[in-house]
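Just one protein chain is left out here, and the rest sit where they should.
Note that the chains take the letters A and B in the order they are written out, and that residue 1 is the start of every chain.
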Amino acid sequence: MTAPLLEIRDLRTCIAAGDRVIRAVDGISLALNRGETFALLGESGSGKSLTALSVMRLLPDAGRVVGGEVRLEGKDLLALPERAMRDVRGRRIGMIFQEPGASLDPVMTVGDQVREVLDRHLGLRGSAADRRVLELFEAVGIPDPRRRMDEYPFQLSGGLKQRVMIAGALACEPELLIADEPTTALDVTIQAQVLGLLRDLQKRTGMAVLLITHDLGVVAEMAHRVAVMYAGELVETAPRERLFTAPAHPYTRKLFASVPGRHLRDAPLAAIGGQVPALWREFSGCRFVERCDHAFEACSNSQPAILQLEGGQAARCHLHDPRFAGRAARAATTVSAPLAAAREPMVAAPLLEVRDLAVHFPICRGVLKRVVGQVRAVDGLSLDLHAGRTLALVGESGCGKTTAGKAMVRLLEPTRGRVLLRGEDLTALGGAALRTRRRDFQIIFQDPFASLNPRMRLAEIVSEGMLALGVGGDAAARDRRVDELLEQVGLSTDMRHRYPHELSGGQRQRIAIARALAVEPKVIVCDEPTSALDVSVQAQILNLLRELQQRLGVAYLFITHNLSVVEFLAHEVAVMYLGRIVEHGGVGQVLESPRHPYTQALLAAVPRFDGQGERLRLRAEGDLPSPANPPAGCHFHPRCAHAQPTCRESYPSTVNVAPGHSVRCVLTGPAAS
Amino acid sequence: MLGYLARRLLYAIPILVGVNLLTFALFFVVNTPDDMARMQLGMKRVTPEAIERWKRERGYDRPVLWNGAAHGAAKATDTIFFDHSVKLFAFEFGKAESDGRDIREEICRRMGPSLAIALPVFLVGLAAYVSFALLMALFRATTLDFAGVVLCVVAMSISGMFYIIGGQYLVSKLWNLAPISGFAEGLAAWRFMLLPVAVALVAGFGESSRWYRTIFLEEMGRDYVRTARARGLSEARVMFRHVLRNALIPILTGVVVVIPSLFLGSLVMESFFGIPGLGSYTIDAINAQDFAVVRSMVFLGSVLYIVGLVLTDLSYTLVDPRIRFE
Partner (left out) sequence: MMPILPVILWTDALVFALLGCVAAFVWLTVSREHLRAPWRKVARSTSGMVAATVLACFVAVGLLDCLHYRKALLPEPGKAEQRWSPEVLSALDALAAPLRQRQERTFSAPFAVHGHSKESITRPDGTMAREYPRLKHGGAHLQDPARERGADIAAGASRGAAAAALAWVMLASLLTGVVAAARGSSFAAVSGAAWRGELDVPLRAVLLTAAVILLVAGPLIVLSGRYHVFGTDKVGQDVLYLTLKSIRTGLVIGTVTTLVMLPFALALGLMAGYFKGWVDDIIQYLYTTLSSIPGVLLIAAAVLMMQVYMDARPETFDSVTRRADFRLLFLCVILGVTSWTGLCRLLRGETLKLRELEFVQAARAFGLGPWRILARHVLPNVLHIVIISTVLGFSSLVLAEAVLSYVGVGVDPAMNSFGTMINAARLELAREPVVWWSLGAAFGCMLLLVLAANLFADAVRDALDPRVRADFLRASPWRQLAARTRPATKASS
């Protein structure tokens, strides 16, 4: 076996935060071979990005590598003088980042930004450089590269910007590409495109890829080998297949179990309780001990070392230590009891009926701000929601799903259409009448850090709705209710005097749920409530939401882009594309036999790790068009693999393909059948 | 882009009208011309005739807004408002109240000396402060940076007048290097410009350098800087090609807007150094309580400032592609 391309030995990196030193990376060792994709998997705060930045020696000012070696073909990068290191960056190691929008210089054309690298490392200038840029842009799949070269980042979509970043990173054909969460900021269909591109490029050039990610799906799709990071340490290293079939470390196992999916529908997700420990403190035992179901005394007394297991697998866990073999067996695995399956048949009358809802935003131009156009964010949306059930509204960013949700709870004024709650038209209500109705419909937001007022105590936050809507009785009764709610969402009642900044993301989201529940709503619009959370925390919140539904009979309109969450939680699914619902039906119908090409592409784009082997590669090409100027006819036809001439002419009408399953596509219409 | 500029230009019109109405209200609604006359002529024993004469000489004896006694269009034009406010739009400032000279001529004559001081200060200052700030940013979090910041904070804590007084005392009186004050026509003026320019540069140093440093540091924390470094670019190239170009946008915001106002000169500098510019003109007018000149300068200052705003917008289109291609 040849020597590894990149070898990291006992890397330690510290970050100064105020008067504390956080040991963000604490003794990482790994080796990366040529042509290999090595995934570094971890949740936020695990130190995976800082590991990558340490390799590049690009740490922020507060960060410092305090120990270890990073060897590129045997030469220690950490010992190189800065000048020599610069020759490595961009030439031998390329790097791409999470936010393609912020990572490109906004005032320089994208062509120039790539040309700059060519000039720096290869001395390429003038027309030779132009040719190479063109070549690179073609290689990364940028359409019309000659024109794009002279454009600025703000003129490009997110996916294209990431392609430009990749072109810049690959310009000098580096031996190693470090990709730090390269698709996290992108939509699933775009993510599938970018991941496919990275795979193709690797096949062609034979470079090694160090892929930093938190997404198990991405790992399954891309990696040859995987290292799992937790609290600054590697807890497990394994070849991909091995990791996905037989994860060795309890953390890894829990991580897998906490990913929602259809096969787990009727059981609660295995959430990991507690939080990642603070990294400024000293550890006497395993860092995962407080959250581990299998922990025994040795786990809190002695720090586990990395143990080599069979099949190239290694784990940092006492469970695999022969010395503790007897005790480990005694630590029984707790199996959570499946929740009672709640599959009541549909109630006759829907609780919430949305009829032809539209929200248009005017585009104002010119001297007098004349309205020159409309952004049709939501353009004729109809759906029904029954009591105690969950309807998932699925779509990529920019499809109008959040706007629709806000319009339904009257945070935005609809342009037309009606929203009927038990037959009462909410859009016709105003003033006091609307205010009293508001206790029936509430909303939970995406960002747990923006959704709580940092200047208010938790009790004030939770009781605000009761106070505003005049429910919940007098002060003492309200206090009791707050305690009850805190317990209901799994927080302790003595947290009522705390402030939001003392809480973790998951706890904040629990408070947001308690706040919405406080007024006993019939419908809660959940606007991506888990997309800002780590997968293990997401599992907690999803479990909570489902449990509350079963207990309280509240209906959810669940807005999300994450199809695995839909599988877990939803009864019905509506897929949205450019302001309209293109497919609507029961969760089994839509996810298992999708009829609309967009739904199919969306499902195909989701990385899977259930070992189903090679799956249907049906990609949506290109980007989401602007809702200000949607394509004529079917909005999806420019990206559709099955587009027919008729698709360009008129928007297809709704066709019922099965009871409760409707699709708007000519393929399913009478003409196609 | 043209539409954008046209919009900005049109936006300037209501602002100018607003400024005009505001000054009119300030000068003629708060006080009556009688009050002004009494103040000018000395308080107590002023005869009504003297007041009438004072008002007649300056055109304040007419109705404020509407002249019912006049005929035709003169009903609207033969008023204080038309004469003293509306005409400002045509830059007809009228005559000074104290010495009866034509204000517009005086302004044109005095713009030169003002600019002779303000322009070198502006240009040299911009270059010097930006370079110094870049230096501090390059050596951020080192002793050099710290010393620079301390120097800036101390420098900005000293009143500008002390720089002038100190400069005059040291350079002119003790060392005899430059004339203490005064001005000359033509090229001979350079000797008189030396000290004021130098003093102004020192006086503005602390605050500006510190501000630019903040901007640079802010830009240096952005993701694209990390990308540029990740591609192996040298620190100098990162600074000049990327940071400086991006920092130019906030810097221009503060800088371009004052370019037209350079004509106005600096009140204090010109008065201390005896430079016959618009600054000292304004000070003299204030001391002589010459309402007409003050009013004219208020309007002129606003016009120049608004021109500066439009220039700023124009400069954005040059440095910021996001606006250029809007």
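Here is the rule we use: contacts are C-beta pairs under 8 Å (C-beta built on N, C-alpha and C of every residue); 3 or more make two chains touch, one makes a residue touch a chain.
Predicted model, so just to flag it, every value in this text is computed and none were measured.
Asker: With the full complex in mind, choose from A:E353, A:D447 or A:E520 the residue touching the hidden chain.
Answerer: Counting the whole complex, the residue in contact with the absent chain is A:D447.
Asker: I'm checking contacts with the chain that's been left out. Which of B:I158, B:A184 or B:L318 qualifies?
Answerer: The one listed residue touching the chain not shown is B:I158.
Asker: For a quick check of understanding: of B:R110, B:R231 or B:R295, which residue touches the chain that isn't displayed?
Answerer: Checking the options B:R110, B:R231 or B:R295, the one contacting the hidden chain is B:R295.
Asker: Counting contacts across the full complex, list the positions on chain A that touch the omitted chain.
Answerer: Here the touching residues of chain A are 406, 409, 411, 434-435, 438, 442-443, 445-447, 450-456, 461, 464-465, 468-469, 499, 501, 512, 515-516, 519.
Asker: Over the whole complex, note the residues of chain B touching the chain we left out.
Answerer: 8, 11, 14-15, 18-19, 22-23, 26-27, 30-31, 35-36, 38-39, 43, 121-122, 125-126, 129, 153-154, 156-165, 168-169, 173, 196, 199-200, 203-204, 207-208, 211, 214, 250, 253-255, 257-258, 261, 264, 266-269, 271, 282-283, 286-287, 289, 291, 294-295, 297-298, 301-302, 305-306, 309, 312
Operating definition for what follows: only the chains that are shown with their structure count from here on.
Asker: At what distance in angstrom does the C-alpha mean of chain B lie from that of chain A?
Answerer: Result: the chain centres lie 52 Å from each other.
Asker: Quick one: in the complex, what on chain A touches chain B?
Answerer: Contacts found on chain A: 56, 58, 60-61, 86-91, 94-95, 97, 99, 102-109, 116-117, 120-121, 152, 154-155, 165, 168-169, 365-367.
Asker: Help me check something: in the complex, which residues belonging to chain B touch chain A?
Answerer: Within the complex, chain B contacts chain A at residues 3, 6-7, 10, 140-141, 221-224, 226-234, 237, 241-242, 245-246, 249, 319-322, 325.
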